[in-house]
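A protein chain is absent from this complex, but the other protein chains hold their places.
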Amino acid sequence: MANGNGHITPVEVDLTDQGITEHLSHKVFAFDRRLAYAMAGLGVLFILGIIGFVMRAVGDGFSDASRHEWGYYAAMFAFLLCTAGTAPLVAVAFRWTKNHWRRPLSRASEMFALVGILNLLWFIPLMALLPAIDLNGDGHLEVGVDRRTVWFEGPIGAPLWWDMAAMIGLVVCGLAILWVSARPDMSVVAARGSGWRAALMRKLAMGWQGTKRDWRRQQAFLAMLGGFYFMLLILVHTLVSLDFALSLVPGWKDSILAPHHALTGIQAAAGTVLVTIFVMRTWGGYGRYIGLDPFWAFSKVLLGLTLLWGYFWFSEFMTFWYGRDPTEQSVIKLVMFESYRTAFLLNFFFSFVIPFGLLLWNGVRKSVLGPTIAGASVIIGAFFMMVRLYVPAFNIRDVGAHSIADFEAGVGQAIPSQLLPVTPDVWDVFIILGGLSGTALIFLLGTRLLPVMSMWETKEGLLYMLVRPLLKGRYMVLGKPD
Amino acid sequence: MQEGRSLTDREINRGLLNSLYQNPKWYWGSVTLLGVIVLGAMAAAGYMINQGLGVTGLNRPVMWGFFITNFVFWIGISHAGVMLSAILRLSKAEWRRPATRAAEVLTVFSLMTAMLMPFIHAGRPWRLFYWVFPYDWARGVFPNVRSALIWDPSAVFTYLTSSILFVYIALLPDLAVIRDRSTGVRRTIYSVLCLGWKGNSRQWKLQIIAGILLSALILPVFVSVHSIVSFDFSMAIAVKSWHSTIFPPYFVIGAVHSGVAAVVIVMALMRWLFHWHDYVRPEHFDALGRLLIVVATGWFFFFVMEFLFGLYGLEGDEISVKDFLTAQAPWSWWFITFVGTTYFIPVGMWLFKSVRRNPWLMVVACVSVNIGMWLERFLIIVPGLAQKQLFNFAWYTYAPSPVEVVIIIGTFALVSMLMLLFAKVFPLIPIYDIKEGEILKQEIKIGRRTVPAVIRED
Partner (left out) sequence: MAKQSVLGLYQNAEYAAEAGDALQAAGLTKDDYDFLTGAPYPEGAFGERHVSHRLYVFPFVGALCGLTAGILLTSMTQMAYPLVTGGKPILSLPPMAIVTYEGTMLGAILFTVLGILFESRLPRPSLGLYDDRITEGYIGVIVTCEDNQAGRVEQVLTQAGAVDVKRGEAS
């Protein structure tokens, strides 16, 4: 906000401890007609998703032979991992860096840990679809016969059970972060409400009293769990991208894929949180907690992530393009320039061109709508990226081949049939819709139990964010506790 | 995090300009010693140019050795400047204040030194003229824009120009401080250099915006520079273990790792040499230590990916390179040293707050990082080139000759000497930045505790 001089004056904080407690605990229990309609609609879509899944399972089954039918299902899994699965990282990261503007968005991002349960269930069928490492079962690896994987000879249970263990670790760690962070608020909700929800919250609060010891332990646990979450997240992105995309495409040797996948996840998670706080601010009735600050500050981070996305992509593309190696050429033709050109172009525009073009301008960054549009754009971009990575990978039957450059096109074909683009059928569309609506539904259900705005962090903010005069001006003063 | 006492402007001027006005005995002695080493290196380079590259240890197929390793190493160090001053400026980290100038100046000098390496390595440096400049100098032949070796000079030139301008613009207010404290010829020189800086509201406003804007513009250049250096290797498919898509970010994060570590060393040294205990405080080392844990761990992830994908393809030649690197002495010893000194030793140290807050232990950890990062570049370049692969009997390893060793030592002396000379004429800690920090410093009283706070404009 600019005063007559064109100087910026900070927003005066007009919240009180009492007001925050009352308003936010009221929001948990209040019945809201619009919210109920929204949840009903999402429920219907989610059921459609389940129908889609059942039809696919009944019609095609889970086996090596039906893997090609599950490409979009796998892409949707990866997409959920990138958005909801990665979103809690936002809370973790900005708590580490002690940014005050994170306060209105940290609970919303942690709440996505609940969606991890859906993501975990989603993973189970994928386990049945992954071909073995040792394809001919003779006990040793041979190029051109067996599959290349990052597991090489494969320790016991590799890769499936290791991937599953990492997934479980990630989801449990996310839920633990949510629980540790929400315990103070749970005790407030328990004290202010009645009925089964209050009783459940009382149980979950596990005797939170707010003593100095309680708070110190909470801080320590959050820091530690945050570290674990970050490492597990990178691990899961690495394992999923390498086991379910890269190692299914013979000859695809791409060391930047895992970091790029993780980066896309972080970028999409940033988008998810931005869109979520936009919805909360516009329709959720949380406008007084969410100022311009989180959008403005977060959009700079999103701009940085977007630039990194472009950079990682260029590193991959340039190395493959320059090398002129037939295998690498056919890989970039498959996932970028021929078979999945449409998905790639959409991916590139939505993940890079649009957010970059928007966020380059300070005027756009310093608005509510601008960062939200950029955020929505990177979510869409991430979806198409997952499509162009996982759908082609799941459609390759001959996973033990030496290189996809060796695949031969049939008579009258320009591209070998295994490398042809696949469009989603009706069940795929149902599954995609189910994934999206399931995520939103679980999130909304979460808001019926816990305040989606962290009470204790908002109140803590009141202590450390003040407006003070210096000579003739008034400025925001930010406290920096250790 | 704010420790240390409040300082008046007068005290800050006196404290930070003591590198200019005091003449301790060690100063000229050290400069002379470093100068002698640099002269020795110049003599060695002269001898090499006279005798030919045969006096080095380079031989087919290992035609890139210590010189190119050192080139990549110094380019890497140069990434500290922008990393610290730009990223920390943009994220408005208060603890950046005493670190920015030294980091930027280190960038400039290490880049200049880095660029000496290909010149020396070329054997006949004057011929680089044909390589770098995209003009048709009477041969009818243009440099090949499609070659990664042409991208390099364009990136480094851009980076060097920008860094010098960045340092200069941020130096303007400090030059005015020196102007006001000097007389005679010296005053005239600094008056010209500071372009008539007065410190009015327009100049300060632009100065602050300049810091942010130039940071934002230099960051993409900084990322591109080491990426393009990595393209020198990763574009080639002929050398096994080089052609990997992760190379650009792997090089950049490695550069940041070694560069920030180098800044820590410089900061500890200047704190000790110029008695800047009030400015460079344990809290700054603590913050840098935490940052380094993150950077080092990020680097380690990229390193694991790079290594993993060397084996992933199950191609005999690539596996031979990794085997050569990890299982054949002495290379395996170098490899173990590299991984230990780059990651496990320093990160193990940084996990302890008492280490992070101790400047000398931080120096030990950071020297370890730089030993490791030097070895990293060496171990990327040479084992790949050595071509010790199945059915290849034309392989050869590499051992540096004394000429190369002297030149390498000379580059370290050169950067140190340039830093010392810079400190004699310009303040290595931005005076105005420290003063601004004092103005913005606040406290918030909560109950009986006083929490440090800072005024945030926006």
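Observations on the structure shown:
Labels A and B are assigned to the chains in the order they are written; within every chain, residues are numbered from 1.
Everything below uses one rule, namely that a contact is a pair of C-beta atoms (placed from the backbone, for glycine too) under 8 Å apart; a residue touches a chain by one contact, two chains touch by 3 or more.
The structure displayed is predicted, hence computed values, not measured ones.
Annotation: of B:39, B:165, B:336 or B:351, B:165 touches the absent chain (contact as defined above). Across B:59, B:203, B:297 or B:337, the single residue that touches the chain missing here is B:203.
Of the candidate positions B:94, B:376 or B:436, contact with the hidden chain is made by B:436.
Remark: the omitted chain is touched by one listed residue; of A:62, A:228, A:322 or A:349 this is A:322. Subunit A meets the missing chain through residues 5-8, 314, 317-318, 321-322, 324, 470-473, 475. Touching the omitted chain from subunit B are residues 8-10, 13, 134, 136, 141-147, 150-151, 154-155, 157-158, 161-162, 165, 169, 172-173, 176-177, 180-181, 191, 195-210, 213-214, 217-218, 220-221, 224, 228, 231, 432, 435-436, 438-440, 455, 457.
FYI, only the chains that are shown with their structure count from here on.
Centre-to-centre, using mean CA coordinates, subunit A is 35 Å away from subunit B. For subunit B in complex with subunit A, the touching residues are 1-2, 90-91, 94, 148, 220, 223, 227, 231, 234-235, 237, 243-249, 301-302, 305-306, 308-309, 311-315, 439, 442, 444, 446, 451-458. Taken together, the subunit A residues at the contact with subunit B in this complex read 8, 10, 97, 141, 143, 148-150, 152, 234, 238, 253-259, 296, 300, 307, 311-312, 314-316, 318-320, 322-325, 463-464, 466, 468, 470, 475-482.
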